[in-house]
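Only a portion of the chains appears, each positioned as in the full assembly.
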Amino acid sequence: MAKVTYEKEITALLVIDPYNDFISEGGKIWDRIRAVAEANDCVSHMLQVLNAAREAKLRTFYALHHRYRPGDYESWKYIAPIQKAAWMRKTFEYGTWGGEIRPEFAPKPGEIVATEHWCSSGFANTDLDLQLKKHGVHQLIVIGLIAHTCIESTVRFAAELGYEVTVVKDATADYSDEEMHAALDVNLPNYASAIVSTDEIVAALAAA
Amino acid sequence: MAKVTYEKEITALLVIDPYNDFISEGGKIWDRIRAVAEANDCVSHMLQVLNAAREAKLRTFYALHHRYRPGDYESWKYIAPIQKAAWMRKTFEYGTWGGEIRPEFAPKPGEIVATEHWCSSGFANTDLDLQLKKHGVHQLIVIGLIAHTCIESTVRFAAELGYEVTVVKDATADYSDEEMHAALDVNLPNYASAIVSTDEIVAALAAA
Amino acid sequence: MAKVTYEKEITALLVIDPYNDFISEGGKIWDRIRAVAEANDCVSHMLQVLNAAREAKLRTFYALHHRYRPGDYESWKYIAPIQKAAWMRKTFEYGTWGGEIRPEFAPKPGEIVATEHWCSSGFANTDLDLQLKKHGVHQLIVIGLIAHTCIESTVRFAAELGYEVTVVKDATADYSDEEMHAALDVNLPNYASAIVSTDEIVAALAAA
């Protein structure tokens, strides 16, 4: 895989779904993610990358899944299985702790929170592409959850829309090693120009 | 997985990349696909589904990858790895036999060929979504190549854009069983409402 | 202009920007709109159409402009003049009365409020297209403000995306007759299949 260099002016960090339901003890999905997330130290790596990006004065963007609200899906004629699951589980329920961003990942002033997405891609039916363009961004460093759904869909969309993407492989997690493998080893190498470790991206940002 | 029923008026077949380079003896990629494609009888299943759809008077759409032309990529500042590979290989070269649709899959009058896509999703940067809406389509039956790239990206996009999708699992193929597994078993069950065999879809269409 | 008939199952009402700032006494923009809006009885016509649509059991959707929040535009490298004006005026300021929907137009349960748009089109960078597809909608009846900006851009986008549009000409308003004329007489006849009066649409919906 080619080594990617980052021009600070056109590079941004994209943090995907750092909700309590995903990455906090007690979150609705945490127990299903815990094994993989603890094995690769996902949460503290996410935080390391976020801090390194802020330190390097990169712009940070957040792509957040739709928070569940009553009535969201009842009238839909067509629904994807992953949306039906979100409906059943009331994942990221609006107004609850699970639907809040884990405190260490709270956006700071000047950081951009895109409108919420309804399925897995942070780009689909949101203002993420607009906000990236308004800030002149062409290169994305992606961290967050879940590897084979939101991360992979967001990276596939990013590549289709013309962005150059780096994925930080130990700052993401999944339900199982098999799903991590499908995302990180089978699919993402087609769409991400680099798949790196936290150590590697932190070093690259310090040098940029 | 829920059983899907098809309303003919709003259902279409979507055929993805039935190029000689992919599915004909002598095509540039055929040798890499052959093992999986022959094991599941991919090409004749694709043809069976196409015939069944035509028989049932479903509208058929084609999503085709960009045919390589000189100068396509030289001036791009950003390029995804899968696009770089297409560039190097000159896959589906315009004006050559490899960039032609395998004859049995040639579109008939009244069938819709979407504009070519640049990466893996038949929806990205094309008129496929428009053409589906102009024909009142909400349900898609998807066949073609390659499972973990174009099929999966097109299905992910279809779900994000609001379509209900069925994938025909033995009317697609891939470079290896591992990649087939990542697409058909790990990822697509989140985005496709049904993943069925050729026999199943042919029976469902005959009954519709 | 061809007479349009409405299939209830696939037709929706789209209400654009019924904010206090636009259509309530005391709103930031109301004084600039008042002359045209009072001359054609815009607000009570909007209400008549909304009631007729609800009566006829059409699904109703709301396309709402971004509510101003501090920090929205400071970091943008590129900004359109109409966005700069919204920034300067703090139009539809979040958390203020001006940024609330005029009470008679409050969405009811089951009605869909799309994510906020940043410029003039209710479709751009929002989930409006998705929500329409999820509900099987292909025909739109459009009312609201302002004729030559948000109405016209939303209708142009609707046509580009494949929808069939009806505009209710006395359920919209503008700063001047010249701008109404540019929208209703010069431009919209290219993109809207019908431009009708409130009386005409109310009768058509009663008969549908």
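Per-chain residue numbering starts at 1, and chain names A, B and C are given in the order in which the chains are listed.
Basically, a residue touches a chain if its C-beta (ideal position, glycine included) is under 8 Å from a C-beta of that chain, and two chains touch if they have at least 3 such contacts.
For clarity, every value in this text was computed on a predicted model and none was experimentally measured.
This structure file defines a homomeric complex of 4 copies, of which 3 are shown in place.
Definition applied: only the chains that are shown with their structure count from here on.
Here the spacing of chain A and chain C, counted between their Cα centres, is 33 Å.
Once the centre of each chain is set as its mean CA position, chain A and chain B turn out to be 28 Å apart.
We define each chain's centre as the mean of its Cα atoms; on that basis chain B and chain C are separated by 38 Å.
Within chain C, contacts with two or more other chains are made by residues 129-130, 133-134, 136. By the touch rule above, chain C contacts chain B in their complex via residues 10, 129-130, 133-134, 136, 138, 160-163.
Here chain C touches chain A in the complex through residues 59, 71, 74-79, 109-110, 112, 115-116, 118, 124-127, 129-130, 133-136, going by the rule given at the top. Within the complex, the chain B residues that touch chain A are 1, 77-83, 118-121, 124-125, 138-139, 148-149, 152-153, 156-157, 159-165, 178-179, 181-182, 186-187, 189-193.
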